[in-house]
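Here the complex is missing a single protein chain, while all its other protein chains stay put.
Note that the chains take the letters A and B in the order they are written out, and that residue 1 is the start of every chain.
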Amino acid sequence: MDHATPFARVFLLGLFAVIVGMVLWAQSGKRFFIRRIPGLSAIDEAVGRSAEMGRPMLASFGLGGLNAQEGVITLQALAIVSDVAEAAARFGNRVIVPVRIPALMPVAEEALREAYTRGGRPEAFQLDDLMFLSDRQFAYAAGVSGLINREKVASIFLFGTFFAEALIIAENGNRVGAVQVAGTPSTTQVPFFIAACDYVLIGDEFYAATAYLTRQPTLLGAIVGQDIGKAVLLFFILLGVVLTALNVPLVVNLFADQAVPWAEMLRPVAPAAGAGG
Amino acid sequence: MGKWMHDIDRRWLYLLLFLAVALPMLFPSKGGSAVILPETQSFYDTVERVAADPKRRDKLVLLVANFSASTATENLNQYESAMRHVMRHRLKFAIVSFADPQGRELGQQTADKLASQFGYQYGRDYVNWGFKTGDIALNVKALARDIPGTIGKDIKGTPLGQIPVMQGVRGVDDIGLVVETASADTLEYWLAYFRAAGDEPVPLLFSCTAVMAVEAYPFLRSGQIQGMLNGLKGAGEYETLLQSPGFATQVSPSLSWAHFVILFLIALGNLSLFLSRRRAGSRGGA
Partner (left out) sequence: MFTPKTGPELWLYIAGALLVSGVLVTSLQLVPGRLRKPLIALVTFLAGLFYIAEFFLPVDPTTRANFLTDYRAPIAQVNQVLLSFAVGVGVYSLLTLHTKNIVRRRQGWGFSVLLLAAMFGILVTGLLKEYRPNPINQAAFSLFFDGGLKSLDAAMFSIVAFYIVSAAYRAFRARSVEATILLVSASLVMLGQVSLGQGLTAGLPTSGFLSNLRVENIREWILTRASTPALLAVELGLGLGALSTSIRLWLSLERGSYFEKDV
């Protein structure tokens, strides 16, 4: 969709209003409930294990950059990693954070410094543990695998965008016996994480992580807002199934890439160019 | 027995896979006749349909090389077959990469390899826009409206406006077909910002690594992409349809045996689980 169709304008602005509305409601004192997410409950366990064993932890916020699609994922992953670092600071652990995108170095440095301060040990933050490895995907994977094996890390946290290197990193973690917690919106990599990690966040659990870990009203409100959006979309899906079965293409036309005039909402859908056969 | 299987050194498993891949290459045999999967057939049919469509055949085809040498075994074979198919019909095309600078070189190497066979000439019949760094989403969105403004110059440093094959090419409406070969999830940029940005939706074909294919099936079912090549297997099927057997066809037996080795090991792992449970059961009963 190059530009918003009239329906998209109404629909998306409606979703926007619902999410912002829920955030404001939460900030005004409304308490929202969030269910237990086992993968996130395991973070403290993994940090504690690392402290007991006296070995470092490794946390990666993925291979995504700051571009339109990956930027949101990367910043969310960085937020989760800084919560992990805060827990590590409380336990007096060392966290190694390898970075792929150079532009993220200053952002990550500030976020980790703040996390160590929140954890009560600002002096424990070591700048050398935040390291740029390479912006080449497999050079990064090789670097992280090397760190896992040399440092014999006790726990590994993998959050953010991952590609084919996901299994390389996770299998190396499995080989050294590290407790591994992973969460990624890259759906193709989830099966690999499930095969090699101890706990995996699936789907939008990834976006719920910071709300779950910090219980901040703003974040909880946004989660509730997105759940209302999910219910609305589910309604349209069910309506679409019923109407399409009855040969009424209303919902298909409403969600079409190009604007369909309101008067023609019931016209049959044109096939895509080049399609057919 | 069960314990041995449970504690097996993983290097034995790696050796088994290595042999399953290497031996069929060293001792080639005639692989089983491949069934053409529907997504490969529709990939082939779409190129045929565009070539036969008077409204589209004079427009530029985009051969997007969003991959690097790491996935060349899958992607480069797909890319080469797609370029061969386009050249057979004498369609004009542009090579471009948004995801990796190596895509620019690999695309050009493929064109150099095939150009003399089909009498293609750089600038007259095809062009290489090179690698466009930066945010892929923003680049693709900008490309839909203003190709010369977004790309600027080709790999030889010539402004696009001065290249014969680029005459009259302004934006999405001057593109007849997009074929994206990719190793990462870049398909959605074309779906969101390019395919439907013009007067009519542009046919979009996707060839990807096998691991990425699962994510593309929903778009195939919805008709947003017209065809797909699924990994090396898809490349082999496409070579069969083009009646031009190449590397992908040649290594088909290796691919088959590798899958069988994985299935065998899964069965072995389950046997180990079964034996250890039985042992635990008999100990519990004693």
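Note that a residue touches a chain if its C-beta (ideal position, glycine included) is under 8 Å from a C-beta of that chain, and two chains touch if they have at least 3 such contacts.
All values reported here derive from a predicted model rather than from experimental measurement.
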| item | value |
| --- | --- |
| Sites on chain A contacted by the missing partner chain, in the whole complex | 2-4, 9, 12-13, 15-16, 19-20, 23, 27, 65-66, 72-73, 75-76, 78-79, 82-83, 99, 101-103, 105-106, 110-111, 114-115, 118, 128, 131-132, 135-139, 141-142, 150, 164-165, 167-168, 171, 174, 185, 187, 192, 194-196, 202-204, 206-208, 210, 214, 216-219, 222-223, 225-226, 229-230, 233 |
| Touching residues on chain B - with respect to the absent chain | 8, 10, 13-14, 16-18, 21, 31-35, 37-38, 68-73, 102, 133-135, 138-139, 141-142, 145-146, 149-150, 197, 210, 214-215, 217-218, 220-221, 230, 233, 252-253, 255-263, 265-266, 268-270, 273 |
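Here, only the chains that are shown with their structure count from here on.
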| item | value |
| --- | --- |
| Centroid spacing, where centroids are CA-atom means, of chain A and chain B in whole angstrom | 27 |
| Touching residues (chain side chain A, partner chain B) in the complex | 1-2, 67-69, 137-138, 163-164, 175, 186-188, 257-258, 271-277 |
| Chain B residues touching chain A - in the complex, by the definition given at the top | 10, 42, 45-46, 49-50, 53, 56, 70-71, 134-138, 141, 144, 177, 183-185, 188-189, 192-193, 195-197, 200-203, 209, 211-212, 214-215, 223-224, 226 |
